[in-house]
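Please read the structure below before turning to the comments.
Removed from the display is one protein chain of the complex; every other protein chain stays in position.
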Amino acid sequence: METITRHSISKERFLEVRHQTELICKSLQAEDVSIQPAEFVSPPKWHLAHTTWFFEQFVLTEYQSDYKVFNDDFAYYFNSYYNNVGKRVMRAERGLMTRPTLQEVLEYRAYVNAQLSEFISKGTSEDISNIIEIGLQHEQQHQELLIYDIKYIFGNQPSFPVLDYKIQLQAENEPQKFLQIKEGIYEIGHNNEGFCFDNELGRHKVYLHDFEISNQLVTNLEYIAFIDAGGYEDFNYWHAEGWDFVQNNDLKAPLYWHKVDGKWMHYTLNGFLKVDGDLPVTHVTFYEAFAFAQWKGMRLPTEFEWEVASPKFNYGQLWEWTNSAYLPYPNYTKVDGALGEYNGKFMVNQMVLRGGSVATSKNHCSPTYRNFFQPDMRWLFSGIRLAK
Amino acid sequence: METITRHSISKERFLEVRHQTELICKSLQAEDVSIQPAEFVSPPKWHLAHTTWFFEQFVLTEYQSDYKVFNDDFAYYFNSYYNNVGKRVMRAERGLMTRPTLQEVLEYRAYVNAQLSEFISKGTSEDISNIIEIGLQHEQQHQELLIYDIKYIFGNQPSFPVLDYKIQLQAENEPQKFLQIKEGIYEIGHNNEGFCFDNELGRHKVYLHDFEISNQLVTNLEYIAFIDAGGYEDFNYWHAEGWDFVQNNDLKAPLYWHKVDGKWMHYTLNGFLKVDGDLPVTHVTFYEAFAFAQWKGMRLPTEFEWEVASPKFNYGQLWEWTNSAYLPYPNYTKVDGALGEYNGKFMVNQMVLRGGSVATSKNHCSPTYRNFFQPDMRWLFSGIRLAK
Amino acid sequence: METITRHSISKERFLEVRHQTELICKSLQAEDVSIQPAEFVSPPKWHLAHTTWFFEQFVLTEYQSDYKVFNDDFAYYFNSYYNNVGKRVMRAERGLMTRPTLQEVLEYRAYVNAQLSEFISKGTSEDISNIIEIGLQHEQQHQELLIYDIKYIFGNQPSFPVLDYKIQLQAENEPQKFLQIKEGIYEIGHNNEGFCFDNELGRHKVYLHDFEISNQLVTNLEYIAFIDAGGYEDFNYWHAEGWDFVQNNDLKAPLYWHKVDGKWMHYTLNGFLKVDGDLPVTHVTFYEAFAFAQWKGMRLPTEFEWEVASPKFNYGQLWEWTNSAYLPYPNYTKVDGALGEYNGKFMVNQMVLRGGSVATSKNHCSPTYRNFFQPDMRWLFSGIRLAK
Partner (left out) sequence: METITRHSISKERFLEVRHQTELICKSLQAEDVSIQPAEFVSPPKWHLAHTTWFFEQFVLTEYQSDYKVFNDDFAYYFNSYYNNVGKRVMRAERGLMTRPTLQEVLEYRAYVNAQLSEFISKGTSEDISNIIEIGLQHEQQHQELLIYDIKYIFGNQPSFPVLDYKIQLQAENEPQKFLQIKEGIYEIGHNNEGFCFDNELGRHKVYLHDFEISNQLVTNLEYIAFIDAGGYEDFNYWHAEGWDFVQNNDLKAPLYWHKVDGKWMHYTLNGFLKVDGDLPVTHVTFYEAFAFAQWKGMRLPTEFEWEVASPKFNYGQLWEWTNSAYLPYPNYTKVDGALGEYNGKFMVNQMVLRGGSVATSKNHCSPTYRNFFQPDMRWLFSGIRLAK
């Protein structure tokens, strides 16, 4: 894999990342961790085990002689989508596995942590360090998904539980302005310093024309204005496919929003709260982001415009939908084997998001990082930045 | 409600029935009790709470002055299908509720048990005794459903857990013979001694023609002969609708059966075991029961034939599919209000089963008891008795 | 097959029945005859060909030496559900066959008519006469289905075409009264005089209790009262399954009814007309018939009550939903081979209708005739008679 690690992995870093996953889950009850309320959600217990299996499968089993697998069945239970590695429980059936219990999965984590710590202590080649680094980046990606999934599990039941883990959006307090970028040739993609995923590689030139981009995310107040102006009732703002989605799902507002006595409330991981107009709007589909921009007479930036302009604005609170489809960079090639299934096979019918979010693990995301989701997804912490 | 209680309810009987529900669940983990792997399955936690809510709603709230409801939201969470009582969590969404936790539900049970014990101690009118009796019968029905649902939850995941609760079929060791019943007028329905459900009432006359009925249930060995003879591949034995079901679901054997190295194995609550040819076959749909009988050149009895002949054979291991649709007896009338929703509204597109099963609670079932399910259901402990 | 023909078939009768099918279709355009707007509808061209294929397959191919099949592919195209006869175009795909054209199908009809006329002229054994008789009865059944299907094809497009074929309901002008029938043993089933289907055979005794039955069908005026009283909004009147059907299909009135400027209009084969309050209500599901009766505080008769009481009232305008499931009579046995697929394999999850309709071919229906449909069907000419 052409991803790069300049430093070797420290045991401390390894354990810190692993610990973070458990921190996210610390206020979950055993009842919370096994269900799968929608196919795109995975049970938290599955995340806890699957990230562990990744290290067991790709590091310990491969490289530590005499490694004793914790449980022979776990590879079958907790493989995600690596067809190369063997059969697995189908994605839609992850929520059927009540066993192993949360306790057993935590023991699995402890066992693998101990084994891998010892393995690291003995020193690792650059190749193996790279794989461990991917495992940690992978775990951080699952940390973010864990937060989406917990929110979905909590937000879709009548008691709206609170998660004891700090996730808090902030208002962006500067006056809005549109930053101007000049036409020309720009370089896009990762510069090979520090870790990156294969889809960021192949730094290459693109030609951009003059454009302007907002220094701020769209706020709840602005979004409520769109709702109040009938944005969800006027097909002119929408893609045909987006309009069908609005009709079929009776969409009227972002996910987790409820109108109570004429006021917009929403479920957050801190509880069921009044929507704060100053905060950036989140949990919108690409379709909604696009329609909002149309209504404003503007558009969404491309991922290339975003990457070029990003040094000039703050980002990182919400993943920003771009108007770029998720496609390979020039000279992109899938690596062989299981790790090659990581990115390339998703490069159709998905849109790129840039920037990171409050749910993203620290130091995980960079300005060249390409996140991607289907345009109808909204359980992620997505947001909107306008361009023109 | 025209159901009859001759005796008043004792606190001991109340607590015994309630305790039985917890006994069934005692080896479940918290992870096991919240999931709903199919729409017809309810999470065990839901059964535990719903049966409790029944007493709270129909007895304590109604008749005990100053009763303080345990949790105002529980009526919404744990109502099943009593439209008259208010809105409720949709059946298909029971598996979304990870909260309240199992622990909280057990506290809810303890609270209602204590309150109702005290309420009973003060003496109850016949009307109220009747309602409590219905609550206990209702809880016993849910005890049976609990066993079906736990089996489905355990049987649909790769680790095949064992339930610590005795459920064991026995071989029927007498030689098979066909009992002969003479043509004539017979009386059908409950005789008003002891408890019964409203659908059994209206004892009435039916005219039966000569028929014969087996003294035994069909065994696994006989059923394997049907499979081996190509029973699942020959449409001639099947209802058109049953044949579609076989094709669409790629049916090849009863539920929980797996062919391993050429041998039939099946998941039971005691583990993953070799199919024992001497035991009665179970977990078959009505379609399969009918097709098996056709293949044998025989038929299933009607529920009237079954009721008339039942004193002459042993029953109670498995619910026996009859060839009778679930329809009202002459003069059947739905009672007003919520309890009227118990039976009458299901009297279309379901088939009657008679006899009780190893999962049926003791003293719950009688020879006039009419169980009923859609013909494609097979997670119940169903069996086959032949007639001709 | 145990169906009985007392007389041998005349060429005139054969041609008269065959001609009737073409009369029904005479005002259809070629564009009308190939589409299948719902799976339960067959294209008119298919009916024209399939009824012809029946005679070709079961009479000419079997019994006329040197018979030359009109087109070898037609058996594949126009078999309906006789699995025994060979592969066939799936029911849901009948509407894909634009070829052969209507003209070719009419030539097919003429060819088979000529061949079979000549075959009949030479005299036929009782066995063969019986099969031809079944073919004619079969064609008459398809004549009725043709009318349902044409109405569905015409009623589901914006131009509401008129069919040039007389179908007209009449008001029942006598005062309503409830006929009283005494408890006792009655005989049910066909008496073997004249033709009948296998499902009517096995004349047998049933025991009926005292009941009353209306001398009239429910009118549109009475049904509008049910609608206006909120019948479609109150779950108490409905089977649970019926209530789901109402919700899922947003049912508010019988099929083909439209509210225009506050008045009920409906599509009939004579055009788009104001609903006439004096005429019997039609195009209702079993669920609606049941709910209407519940709302009235009455019930639907069983098919046995209906058969016993039928000499005392007029019937034949609409098929009357009974509260009887379609089940075999005692001693019913499926005949071997393809003709055995006619009735028996539908004996699950269907309800019996009795009496015939204005769309029924003359002399086709008798008081013992058992029609049957799934309870959610409403494109047939169904009606409601109350009992209590």
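Per-chain residue numbering starts at 1, and chain names A, B and C are given in the order in which the chains are listed.
What we mean here is this: a contact is a pair of C-beta atoms (placed from the backbone, for glycine too) under 8 Å apart; a residue touches a chain by one contact, two chains touch by 3 or more.
These figures come from a predicted structure and were not determined experimentally.
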In the full complex, displayed partners of the excluded chain: A, C
Touching residue (missing chain; options A:Asn113, A:Asn220 or A:Asn323): A:Asn323
Touching residue (missing chain; options A:Ile24, A:Leu145, A:Val206 or A:Leu353): A:Val206
Of C:Gln20, C:Thr61, C:Thr98 or C:Ser129, the residue in touch with the unshown chain: C:Thr98
Residue ranges of subunit C at the interface with the undisplayed chain: 29-35, 37, 45, 73, 76-77, 89, 95-102, 153, 156-159, 161
On subunit A, residues whose C-beta touches the chain left out of the figure: 81, 83-84, 185, 204-207, 209, 211, 235-236, 238-243, 286-287, 290, 299, 323-325, 327-328, 330-331, 340, 345-349, 351, 375
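Basically, only the chains that are shown with their structure count from here on.
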Fitted rotation between subunit B and its twin subunit C in degrees, CA, nearest 5: 180
Reference subunit A; chain at largest CA-centroid distance: C
Mean-CA-position distance for subunit C and subunit B (Å): 36
Centre distance in Å when subunit A and subunit C are each reduced to the mean of their C-alpha atoms: 58
Shared-contact residues (touching 2 or more other chains) in subunit B: none
